[in-house]
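Single-structure report; data block below.
Selected chains only, in their assembly positions.
For reference, chains read A and B in written order, and residue numbers begin at 1 within each chain.
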Amino acid sequence: MELNEYIDQLPLVDHHCHYLIKNVANRDERLARVSTEADDEYPLFDIKNRLAYWEFKAEAQKFGSPAIVPWANDAEYSAYNQRLFSHYHFKRLFIDVGFVPDDAILSLEQTAAMTQTEVAPILRLETTAEKIMTTSATFDEWWQKLQAAVKNAKQQGYVGFKSIAAYRFGLKLTDVSRADAQAAFTQWKNSGVTRLTSSTVISYLVWNLSPLIIATKLPLQFHVGYGDADTDMYQGNPLLMRDFLNEWSHQGLKVVLLHCYPYHREAGYLASVFPNLYFDISLIDNLGPSAMERVLDEALELAPYSRFLFASDASTYGEMYAVAAHRFKRALTRHLTKLDFVPEDQLKNWAAQICYQTSERIYLEK
Amino acid sequence: MELNEYIDQLPLVDHHCHYLIKNVANRDERLARVSTEADDEYPLFDIKNRLAYWEFKAEAQKFGSPAIVPWANDAEYSAYNQRLFSHYHFKRLFIDVGFVPDDAILSLEQTAAMTQTEVAPILRLETTAEKIMTTSATFDEWWQKLQAAVKNAKQQGYVGFKSIAAYRFGLKLTDVSRADAQAAFTQWKNSGVTRLTSSTVISYLVWNLSPLIIATKLPLQFHVGYGDADTDMYQGNPLLMRDFLNEWSHQGLKVVLLHCYPYHREAGYLASVFPNLYFDISLIDNLGPSAMERVLDEALELAPYSRFLFASDASTYGEMYAVAAHRFKRALTRHLTKLDFVPEDQLKNWAAQICYQTSERIYLEK
C-alpha cells in the first residue's frame, strides 16, 4: 500500500476532545462560533472572515449538509455524524468533561453510538478541586478527598488527568510547602469564589498529586499555549515547566502537552530531552487550517515520532473533529513523504504510532 | 479577472509610513542606510551584505534609476517617484510625523503631489507628551494640554495616534494611579531630560487617554517587535499587552499593532480573540525580502482576514515603499491562491479588505 493510502486508512485516537451537541436550530451561528477561540462578544463579522469558518462550511458540504441548517430529525443528524467520524476512521475519543458547551450531549454512551467510537473521559484536576472545596470544611478534608478522587479515577473509567494551570496563572509550577498551600486554600475558601486561581494552591495540588498519578499509570495533560482570551499566553510557554518536569518526568509521570502553538517548537524540544513527555498540536489542525503543514513540520523538527500525538480539541460539531483529522493526516503524509532516506516501513510505523498506537499505549496501560 | 491580476490592480493604503526626503547627493549611502534598522555606526560593509540592499537596488534599476546617483533635478526626481508610487497603486499614505529623517520633505502637500496620493498624519503620543512637558509647569497643566491635543487631533487632520512605549520601556502597560503618575512626572520634569522613558508616565498616559481616543473614533497604533537597536525586543512582545487589551478593546478602542515580527503569530492570535484589534507586518516586507511569504503565511494562521493590514513603515526613498508593495502583494497572492476551498469572490474580498478597505474603514470613520 502506498504511504498516503496507508495513512488515510489508519484509525485515529483523539486523545483530547470535548462534548458534541444536540441537533439545534441555530446551527450556522454555532458552527461559526466554534470555528474560533473567541468568546461570544467577539464580532461574527470577523469570525466569518477567518479561514476556519470557510473550511468548516466546506467540510459540511462535502458530507451532505448542503446548507447550514438544523437536521430534520435526530436520526438524520446522527447518521450525518456517523458518516463524518467513520470517514476519517475515528476509533476512540478521550473527552475532557470539564468543559460543557450549551446543548451538550452529556452521555458518553450516546456519543459513542453517534460516532461509532469508544469513548472515555479525562478528569480535570482544577475543576475537581473546586467541587471538592465547596463540600470540605478544612484543607485536610479537601486534600484527602482530592487524593481519593485521583486514586479512584481509573476505576471510574477515566483514562487520564488534565491541568488547566495555564488558564489560571501560567505554567511556572513550583514546589510549594504544605503550610503555604493551606494558607492559600483558606483564603480561597473564605473568598466565596469557587473558581480556583491561586498559583499556590494549583502548584501544590499538581505537584503533590503527581506521585499518585504515576501510581495510576495514567497520563497528565496540560493546556499549553493557544486558547481563548482567558489564557495569558505569555505565561503558557512550556519552557516554564522545567522545574516540574525535572522533578516528575524522571520518576515516571507521563506528561502530555496539549495544543502548544505557538510554542510547538519548544514542546518538541522538551520531548527530545525529557523522558515520558508527549505533545500534540490540537486546535491548530481545525482552527488554523492554512497553518497545519508548517506547524506540524516545526513540531517535528526535534521531537521523536514516538512522542507526538493526534488530537483535535474539537467540540460541538462533527465538522471540527473532521477538519482536524483531514488536515492532520494530509500534513503528516506530506511530512513523511519528504523523508526519502528512511525506509517506507519505518515511515508507516511512525504514522501508526502518531495516529493511534502511542495514545493507546500511554492512556490504556494496564 | 484572475486573482493575481485583481490583486495587482488593487489600491494600497499605507497606514504606517514616514517622510520621504529631497533629491540629495549621497543617494547610494542613503539608500543603503535606509535598507536596515541599524544606526549610523553600523558598518556599511555588513549593510551591503544584507539582502534588502540588493532588493532596493534592483527596484531602483527597474524604474529607470540605472546607477545609484542623485537625479539631475527635482522634476526628474519627482517624476521617478510618481512612477514608483503609481505603478503599485498607492492611494493613501498615513505618515507618522514623529520621526524625521535628514533632508525630509516636511510638507504633506508636496509629498501628496510627488506620490499622487492622499496624505494624512498620525500623532505620536510620547513625543507630544514631551513637547507639552517642556511648556507645562505642573502635572495638571501637562495632563490638561495632552488631553486637549488628543481631543483636537481629528480636527487638525490627524487620522490616528501612535504609542512608542515599546521603544521606551516595553509593552507591559498597566493601570497606574494618578498619584504615582504625578510623582513620576515631577521626577521627569526635574531631570532636565526631555526624552520620556518613565514606564509610569507612559502607562498612565496611554491608559488614560484611551477613552478620549475611543471618542475620536481614531485607531491607536503601537510599535511592536522589530525595530532598531534602541528597542528592547524582549519587552516588545504583544502578549504583554493583555491587561491593556482586556480593559480597552472591549470598550471600543481600535488598536493597531505595527511590524510585530518576530511576534507576528502572537499578534495574529490576539487579533483572533480580542475585538477591535488590527495588525500588520510592515518593515519585514521591505527590510526582509526573503522572509515575506513565510511571515505573511504565519501572521494569517489564526487572524481574521478583516484584521490584517498592508503597511510599509517606509521612509526616505520611494524604493522602500515600492519593495514593500511588491513583496506584500506577491505574498498575499500566493497565500490566497493556496486556499482552493474558498470561492474566488471571497478571496478577492479579503485581498481588497487587506490592501485598502479595512484601513479606510478604521482610520477614516466619521
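In this section, a residue touches a chain if its C-beta (ideal position, glycine included) is under 8 Å from a C-beta of that chain, and two chains touch if they have at least 3 such contacts.
Not measured: the values here are computed from a predicted model.
K.L.:
Looking at 2 placed copies, how big is the full complex in copies?
P.N.:
3
Here is the rule we go by: only the chains that are shown with their structure count from here on.
K.L.:
What is the distance, in whole Å, between the centres of chain A and chain B, each centre taken as the mean of its C-alpha atoms?
P.N.:
The separation of the two C-alpha centroids amounts to 38 Å.
K.L.:
Going by the contact rule at the top, pick out the chain B residues touching chain A in the complex.
P.N.:
237, 239-240, 242, 246, 250, 265-266, 269, 272-275, 297-298, 300-307, 335, 338-339, 341-342, 346, 350, 353
K.L.:
Would you mind writing out the residues of chain A in touch with chain B in their complex?
P.N.:
Residue positions touching the partner: 36-39, 41-43, 45-47, 49-51, 54-55, 58, 226, 228-229, 232-234, 261-262, 284, 287-288, 290-291, 294-295.
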